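Here the complex is missing a single protein chain, while all its other protein chains stay put.
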Amino acid sequence: MDIIPQLILESLLLGAFYAFMSLGFSLTWGVLNIINLAYGSYILLGSYLAYSLYTYLGIDPILSLPVSFGAGFLLGLLTQRVLIDRVMRLEPFMVLILTFGLDIFLANLLNLVFRADVRSIDVPYAERSFILGPLVVTEVKVAVFLLSLVLTGSVYLLLQRTWTGRSIRAVALDREGAQIVGISPTRVFLITSGLGTGIALSSGNLYGVLQGFTPFDGGMLTVKAFLVSIVGGLGRVESALAGGLFLGFLEVFTAFYLGEGWKFFASLIAMFLFLLLRPRGLLGGKYYGET
Amino acid sequence: MGRPERILLVLLLVLLIFPPLLTQYWERVLTSALMISSLALAQNILLGYTGYPAFGCIAFFGIGGYTTAVLMKNYGMPFWVSLPAGALFAALLALIIAPPLMRLKSHYFAITTLALQLALGEFVANLEFTGGAQGINLPIYRGPGGYLVFFYMFWALTLFSFLLNAYIDKSTFGYALKAIREDEVAAETLGVNTVIFKSISFSVMALITGFAGGIYAYWITYIDPTSMFDPLLSVKVFVALLIGGLGTVGGPLVGAFLLEILSEVLWGQFPKVHGLILGLLIVLIVLIIPSGIWRR
Partner (left out) sequence: MEEMSLLVVEEVSKSFGGNRALDGVSFTLGEGEILGIVGPNGSGKTTLLNILSGIVRQDSGTVLFMGRPIDGLRPHLRAKMGIGRTFQITRIFSNLTVLENVMIPLHYGGPGSDRDRAEEILSMVGLIEMKDRRAGGLSLAQRKRLELARALALQPKVLLLDEVFAGLNPVSIREILDLLKTLHSETGVAIILVEHVLKALFQITRRVIVLSEGRIIYEGPPEGMAESREVVKAYLGERYEGP
């Protein structure tokens, strides 16, 4: 039997999740011009939060999505106020170092609380699947796929239809211009950071349902979010979808044809080549500031 | 060289007579402080003087280390041949990728080098002749001087890097690098071949970093992709530089020793939460002393 349709299905399902997962990273990069190396650890914070709520209180990780989003939003506000705001005027690589420090801190904090064992959120419907023509469809993957699309769509509507969204986009395109029409960049940065971190933590719920995780998976997740952001170009929902699908296909096909071991290498080399050859992404999305 | 730099040089020379008096513990701490020193001094040439932050500088540490290890283990070459071969290979690779890579600036450059570092780590983990994820066991050094040899090698590398930094600080070669750091377009219109000079700067960084990787590999005798391409080591180099002060001759050396000794003390005190403290330390350093303690 031909395996290709199955691989395509898996890529699509995974791709939509990656699009949503990376949206927060892409947004904070596009709007604040900040590459947040702690982003992967934010996702894991969400996974562990959902894990705890499920294990100790029996709350389904899908129902606790708003909790993760709320917690993330607050965390985003806090880090923006206390940390990022203070270093945004310095050399951009200082922010890299700062967020790397934050990443080390969070990973070790999770390790202290939950230890390094692989955890997973074993919802009862995790193993269910059905046959659709030549395809085997795992229910939980479909659920994550649909939720990712809905959530990505909501972020899109938020950015396009609300005044908050419009001011975020205005600051992303032209910081000084936005200031002239009376938008406070500092406030927009704060909201964007909250939104971005909220997205990270809530995507952690879905990640935890999809697969097992340890406190030290953050770096790998950050790389994924980075690749998704750079493939499409920054700060736009359409671009994140394109990037998410790219990563989905890349991972599924690399894992099948070359082996699991080459999966992360493929992402990294793609990231390296994109930065080197097409730093503006395939869709030519706008970068803040420099060339 | 100014007076503070000369004092530092004297201290570095004095350090040479110390080792036989040291306990094994302090010998290890000082050896690794010297390793971080040489890495920070190498990065200072690139970031401090040329203005390019190679966040993934440890890519060349890994290349140097692995080349040395593979030559010794698979081809039975002596260390004294393998080590320079590894470092030169790292430098050559850097020279080749520099022109396209260094069209990127600031954090785009930083992240691209980091991607390269992580990609190389994954690559090595998937190859057979590098021992895959299991890594390589090197022969244990049993020659004269025992493990002090590694102290002296890192000492020599640090001295060389220190003198190179002092030379760049005052020479016309250094002028070209500083001009690139200050304003690359202006430098180019004033006759500086920026592509050549920034490539040389990148390659020199890779050479020293490759040497450090090779010495490290033989020192710890067991290497694997995780330890040789460790992003944590990259960030340590940058933090040492930040503590000391970018673009100064003395800063990186002081910063590296402060960071190593500080973290040793902290590790000893709180072994369970050392990762937590390191993360916190990095955040605090960026917030409190972003321009370092050594004045330009």
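As written, the chain order gives the labels A and B, with residue 1 at the start of each chain.
We adopt the following convention: a contact is a pair of C-beta atoms (placed from the backbone, for glycine too) under 8 Å apart; a residue touches a chain by one contact, two chains touch by 3 or more.
What you see is a predicted model, and the numbers here were worked out from it, not measured in a lab.
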{"item": "Neighbouring shown chains of the undisplayed chain, as defined at the top", "value": "B"}
{"item": "Touching residue (missing chain; options B:186, B:220 or B:265)", "value": "B:186"}
{"item": "Positions on chain B contacted by the hidden chain, ascending", "value": "172, 175-176, 178-179, 181-183, 185-195, 296"}
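The rule we apply is simple: only the chains that are shown with their structure count from here on.
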{"item": "Geometric centre distance via CA averages, chain B-chain A, whole Å", "value": "32"}
{"item": "In the complex with chain A, residue positions of chain B that touch it", "value": "53, 55, 100-101, 104-108, 110-112, 115-116, 118-119, 122-123, 125-126, 231-232, 235, 238-239, 242, 272-273, 275-276, 278-283, 285-287, 290"}
{"item": "Complex contacts: residues of chain A adjacent to chain B", "value": "35, 83, 86-87, 90-98, 100-109, 111-112, 219, 223, 226, 261-262, 264-265, 268-269, 271-272, 275-276, 279, 290-291"}
